[in-house]
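Please find one structure pasted underneath; my questions will follow.
Of the protein chains in this complex, all but one are displayed in their positions.
Let's turn to chain A:
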Amino acid sequence: MAVATGKSFASRFGVHIAVLVFVAIWTIPTLGILVSSLRDKDQIVASGWWNSFASSSQTEAGRLPPSTAQTQKDGKYVLEGNIFGDGAKRNISAFGVKAAAPTQYPAGSSADLGDGVTLQVNADGSFVMTSPKAFEGDRGQRLYYASSAPPKFTTDNYQTVLFSEGIGRSFMNSLTVTIPATVIPILIAAFAAYALAWMRFPGRALLIAVIIGLLVVPLQMSLIPLLKLYNGVGTFFGVPSKTYLGIWLAHTGFGLPFAIYLLRSYIAGLPREIMESARIDGASDFEIFVKIVLPLSFPVLASFAIFQFLWVWNDLLVAMVFLGTAPDQIVLTAKLNALLGSRGGNWEILTTSAFITIIVPLIVFFSLQRYFVRGLLAGSVKGG
């Protein structure tokens, strides 16, 4: 790709801009939940997260109380109060009464609204409106104001979700599911892959074809029979049907075709001479496998481990079918799904929980990207 197509400055500039746009679209969504998870929960709903670094100045609209709230003072009719009520106080910089000029008057000044009516709005939100005549109507005066609140970042959200929303516990559950479900298939697949690559036995070609076929069998085909099987086993032995052991084995089973496929194509590509010289020296298949093949296969074992780890950690379907929803079993993805139902509008809870859910995959992914990409290439470009 050393051939530079389009050599003009404009076209090179265009490429930079285009890539920049793509990168922005692909990163901004994730950035949104990261920033929001660190914001004060009142500010999350008060302004968009993209405004969170500015001392968020925004123009808002409100109404003063209706005429029923008026009092008489020194022969004038007066409406008094605070536009923020008892809510969080913000700083008002300017106000106005027309939508076209929402910041006509600086805060603290007295605005002349005609007919002797004056309105004063102070920076803290308190207002005084006076009039020589009684106020009428049950709708109060429309008011526009520019307010600002200093940006406030906090880790409170993390404390809340980790310890009171049960995300911390789910994090442990996810680890409990993921680590054994990643480790167990590796050994089983490695032995099978070696046999399929380097040992001769009847039915080998058929077995390879079956495994490649199973590679694309939808998970959905397995769910109902396995659910029945697990329920049956549970009833027969009088044990719960939703157990960690059950989901470890299920993930092992679902991960095996890919594991064997990936490992076999790598192990089959190891140089024949190494195996043969070892065999001449009197090494058995078992010794060849353990002493030569396993160490040489480290990169592909790492690739598979990363795949399986991400797949199990991110899985929702298998966890919802084979694990319970009680606090001692619910995994992060299922918990997040449950929170979406129960805490639909609480974005401080949702964004923080989501970020905790994705942080482990992101770390694994960034630190081991090399192996991940290698596995991806070997796994999908068939024979490549």
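In this text, a contact is a pair of C-beta atoms (placed from the backbone, for glycine too) under 8 Å apart; a residue touches a chain by one contact, two chains touch by 3 or more; residues count from 1.
Throughout what follows, contacts and distances are computed from a predicted model.
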| item | value |
| --- | --- |
| Per UniProt, the name of the complex member that is left out, chosen from "Aspartate carbamoyltransferase", "Ubiquinol-cytochrome c reductase iron-sulfur subunit", "Sugar ABC transporter permease" or "Sulfate thiol esterase SoxB" | "Sugar ABC transporter permease" |
| Of A:V161, A:A195 or A:I330, the one touching the omitted chain in the full complex | A:A195 |
| Among A:G48, A:G116, A:P150 or A:P240, the residue in touch with the chain that has been omitted | A:G48 |
| Hidden partner chain, touching residue among A:A10, A:A100 or A:L245 | A:L245 |
| Where the unshown chain meets chain A, residue by residue | 1-6, 11-12, 15-16, 18-19, 22-23, 25-30, 32-33, 36, 44-50, 58, 61, 169, 172-173, 175-176, 179-180, 183-184, 187-189, 191-192, 194-197, 199-201, 204, 207-229, 244-245, 248-250, 252-254, 256-257, 260, 268, 282, 284-286, 289, 310, 313-317, 320-321, 328, 333, 336-337, 340, 347, 350-351, 353-354, 357-358, 361-362, 364-366, 369, 373, 376-377, 380-383 |
